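Removed: one protein chain of the complex. Kept in place: all other protein chains.
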Amino acid sequence: MHDISDLERRGTPGVFVASAPFISAAETQSNALGFPPAGLFTEHPIQDRTDEEMKVLAEKIFDDLVKALLA
Amino acid sequence: MGNNRPKLANGFVAFVKKDCPTCELIVPVLEHLTESQVLRTIFTQDDPSFPNLPITSDDTSLEVSFLHEIETVPTLLKIQDGVEVDRTVGWSQETWKAFLGIDNLGPGNIRPYSPGCGSLSVDPDLQGILQKKYGSGVASREVVFASAEDEFEAMYDRGWSDGLPLIPPTIERVKAMLAGSERRPDEVIAVVPPNLVDLTVEKVAINAVMAGCKPEYLPVVITALETACTDQFNMHGLLATTMPVGPVIFINGPIRKSIGMNSGMNLLGQGNRANSTIGRAVQLTIRNVGGGRPGEVDRATHGSPAKYGLCFAEDEEGSPWPSYAQDLGFSANQNTVTLFPGEGPRMIVDQLSRSPDELARSLAKGIIGNIHPKLVMGFDAILIIGPEHASRFAEAGWTKDQVNEEIINHSIRETDELIRGADGISEGLPEVFAGSTLPKLRPGGGLIILHGGGAAGLFSATIGGWITGDKGSIYQTREITL
Partner (left out) sequence: MTTSVLDPTDEQTPEHRERAKRISTLEGATIGLLDISKPRGDVFLDTVQSLLEQKGATVVRYIKPTFTKPAPVDLRHEISTTCDAVIEALAD
């Protein structure tokens, strides 16, 4: 989130993707930074997924990712 | 936020404190008025259980008392549509009867009159705290920074800075700044370009705090902004032009000294708080309130360090001549601010001229270089004559008018040298001007002469102007309103 905050400060729009348990951490950090970066959340957990499952996760979230980058 | 008083229920409300003998005295009356449902609420300032009645309301925070400007207890307010329409102060049987519109105040055997006591909300020891807590008295939005935001970074992040650090405009600082002017915070003093936004004294004060001004500079900043936002000065044009110009501000009159401005050594340079921050406050206000930001409406090709704010004072005390303001008909006791649409300053060296005529020629040569040596008449100039140069003229008995006239005379050019193509340079006047002469500076106003600078140095400084006249900007002087 610090990376996106800094990149946005440099004028580059950004979005981060995290798994669901990060929602509250992201909110806390966003409140503390006084800046609400665009963030999207996937199902948890991630690290034990098969390639095929990861691909489905990415496909499911892709439209929202694009929306977060476009005006 | 203009009126931030909490709304009250319609009817009558009372303010009391236990520590007041008058309030103690009238407890039976309050009981009667509660039972007969004449009173809606009794706000108590020091003891939530006094008087021990169902309509007693805890105001030990003093918020309601403070915001309703209760100065004495007991006080009765009459509330209609949530706001006060009348009040009576202290205890008087007859007044209360008339005020409440009733004949019976209950027990008839208490003292019919007692003046009451001071309200806790006006206790001098508590004033600062209450003022800070409830008495914002400001109309501007409060911006609350997040816990991990660095306050200085937070101001950069919001785009408020000209690139240099800003002083955080806290309510306390802004209020202290507002005390520097007699004008009301909500007075609209100008409409600021480019977004044509109403500019209040309060917004000027906020930007003046950020710029680093002291409260006593505020009248100067306000008058400078009033001047900048006139049609004649055309601040919008100055912002939008690709040329590196901004409002160059100079001050005349006693305020120069009282606020500690520099008119001597290094007057155009760093080191003096008033010189450094007044011009910056003007520029920050235009940036933040008007929306005039570099890269947006501000299209300057190169810009100039002077665009951070260029402000100085004329050296009147050391001058052999009347001040610029006096030349315009102001008295020595009047304070004025002049705005000139100009670039950064540039020096003119002449360490050898002994006669005034030589020196006038030499200074004219220096000014001819402004903008472009082949472009004439369209651009005015300031000449800040240094004390050593000024004394050359003064010793010879030259008046300022004479110096001005001679410099303009010596700036006269053969137009054959100025037309397009002359000297192997395309830039220049159209062919139709050939075969004549023209001065660099328009006679009758093209040159402003000021006196200023350090005692040593056979130099003067010039500030080149932007396009003069209706198509550009016309420099302006105003008396400073305190």
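Chains here go by letter, A and B, matching the order in which they are written, and residues are numbered from 1 within each.
We adopt the following convention: a contact is a pair of C-beta atoms (placed from the backbone, for glycine too) under 8 Å apart; a residue touches a chain by one contact, two chains touch by 3 or more.
In this text, all values refer to a predicted model and were calculated from it rather than measured experimentally.
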- The one of B:N10, B:T60, B:T95 or B:T170 in touch with the missing chain is B:T170
- Message: Please output the residues of subunit B touching the missing chain, sorted low to high.
- Response: 138, 140-147, 151, 154-155, 157-158, 160, 168-171, 174, 195, 197, 202-203, 206-207, 210, 284-285, 288-291
- In the whole complex, what residues of subunit A lie against the chain that is missing from view? 2-4, 6-19, 22, 34-38, 42, 44-47, 49, 51, 54-55, 57-59, 62, 65-66, 69-71
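Everything that follows uses one rule, which is that only the chains that are shown with their structure count from here on.
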- Task: Between subunit A and subunit B, tell me the centre distance in angstrom, where each centre is the average of that chain's C-alpha atoms.
- Result: 45
- Query: subunit B touches which residues of subunit A in the complex?
  - Reply: 9, 29, 31-35
- Given the complex, residues on subunit B that touch subunit A span 145-149, 154, 157
